[in-house]
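With one protein chain removed, the remaining protein chains of the complex are shown where they sit.
Our next item is chain A:
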Amino acid sequence: MQNKIQSHSRGEYNVYSTFQSHEPEFDYLKSLEIEEKINKIRWLPQKNAAQFLLSTNDKTIKLWKISERDKRPEGYNLKEEDGRYRDPTTVTTLRVPVFRPMDLMVEASPRRIFANAHTYHINSISINSDYETYLSADDLRINLWHLEITDRSFNIVDIKPANMEELTEVITAAEFHPNSCNTFVYSSSKGTIRLCDMRASALCDRHSKLFEEPEDPSNRSFFSEIISSISDVKFSHSGRYMMTRDYLSVKIWDLNMENRPVETYQVHEYLRSKLCSLYENDCIFDKFECCWNGSDSVVMTGSYNNFFRMFDRNTKRDITLEASRENNKPRTVLKPRKVCASGKRKKDEISVDSLDFNKKILHTAWHPKENIIAVATTNNLYIFQDKVN
């Protein structure tokens, strides 16, 4: 899958660069094809004119440098303009090459390739606040890398049981703390989050904190384990809170309180009675991400039917919006949507049964400073921003 950005709103945003990050590979030893599909992308903090990002597929992480070129040197002595070398005997004068402007060209080049460190499928990468190291997590292990060193990584978490038949949970996401370079968290398929301190020991198998909310027994079903699996974990910018996403809800945790979240927001509770069908069509395994706004006052996550949801932590208000071309012309204000769970459907409401489960929004992002959001549907990227008066 290509690292492609397609713009939706006309004229405001354009594609900056397009390149394919990974190629399909074949592991001959295991007779396994390794998909080229990208699982995660993380930007590095900008240090110079170029942009750097890490992208990962199931097995390999790559560091890409994306640089602009808007001028080129002209007037070489030994080369023609097309690059051919001149016969030295024809050079009679010397001149200094000069830079002349050219059409902007954006180049992406792979600078590092971090391979062969993961037996299982990589699900997360996270850059440390020291800007020198990063972690990569697969189903059972988390490795620590230095951005400059590709032939070595350190294993910092290993939850593989001695006997694979005793496996009961896997790692689903991991992230470094935004401020403490020794702290990271990882979430599990059982709905728990573990906070680890790398100063405690080389192998962080023992957590410093375990965040877990007891299950509500009245909600018990065949699918309880599936819907409690955490699909994403994100620290707030402040570092005081973290947010987790499971299938039906978003939870905000205070790092100082382990036994329950401080806030819980239902994303699409009306799906609880549909879990059986969602299991049949595999939608119950969809992994939604979540994100904070710059001030940590609003959180956002995606849903089905190209809906996405925002929750204001201060006002406790929430809103459902839709990312679609048909229903929203560019520059119009998005109209809030409502899903009717059961009973009589009001005007403008959408009934649960008419939701399109193929239209899912798994990835959303919020600008760190502005009220600009990016929302990804299956084939399009939508960029929305605050009304400008």
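Just so it is clear, contacts are C-beta pairs under 8 Å (C-beta built on N, C-alpha and C of every residue); 3 or more make two chains touch, one makes a residue touch a chain; residues count from 1.
One rule holds for everything that comes next: contacts and distances are computed from a predicted model.
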According to its UniProt record, the missing chain among "NADH-ubiquinone oxidoreductase chain 5", "Large ribosomal subunit protein uL15m", "Immediate early response gene 5-like protein" or "Transcription and mRNA export factor ENY2" is "Immediate early response gene 5-like protein"
Based on the whole complex, identify which of A:Ser21, A:Thr172, A:Thr364 or A:Thr377 touches the chain you can't see. A:Thr172
Which listed residue (A:Asp151, A:Glu280 or A:Asp353) would be found touching the missing chain in the intact complex? A:Glu280
In the whole complex, not just what's shown, which of A:Ser17, A:Ser129 or A:Ser189 touches the removed chain? A:Ser189
Contact residue for the chain not shown (choose from A:Leu78, A:Met164 or A:Val333): A:Met164
Hidden partner chain, residues of chain A it touches: 30-35, 37, 58, 119-121, 123, 139-140, 163-170, 172, 189, 219-226, 229, 272-273, 275-277, 279-280, 282, 285
